[in-house]
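I'd like to ask you about the structure that follows.
In this view, the complex is presented without one of its protein chains, the others remaining in place.
Right, chain A next:
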Amino acid sequence: MRIVVDLNRCQGYAQCVYLAHEVFKLNGQEALTYEPNPDDDRRLQVERAAAACPVQAIVIDRLDGAKRGETP
């Protein structure tokens, strides 16, 4: 799956780190880094993290990959 965090919005509340620590990590006090394309079996975790983010900074893809026949 694919995600992107709008780090302009992110305020380092670390909710996402708490809920999906393999995907989101804080580097220091509030600099968030994350795995943009985590394994699909982490989807539930990541969706929970996105829902819990107080500023809605986590964007998850709404498609499972691109449409068939479409490149990419």
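Assume a residue touches a chain if its C-beta (ideal position, glycine included) is under 8 Å from a C-beta of that chain, and two chains touch if they have at least 3 such contacts; residues count from 1.
The definition used in the following text is that contacts and distances are computed from a predicted model.
Q: Name the omitted chain as UniProt records it, choosing among "Tricarballylate utilization protein B", "Hydrogenase expression/formation protein HypE", "FAD-dependent oxidoreductase" or "Chemotaxis protein CheR".
A: Per the UniProt record, the undisplayed chain of the complex is "FAD-dependent oxidoreductase".
Q: Residue by residue, what part of chain A touches the chain that was omitted?
A: On the side of chain A, residues 1-4, 6-8, 10-12, 25, 27-37, 59-63, 66-67, 70-72 touch the unshown chain.
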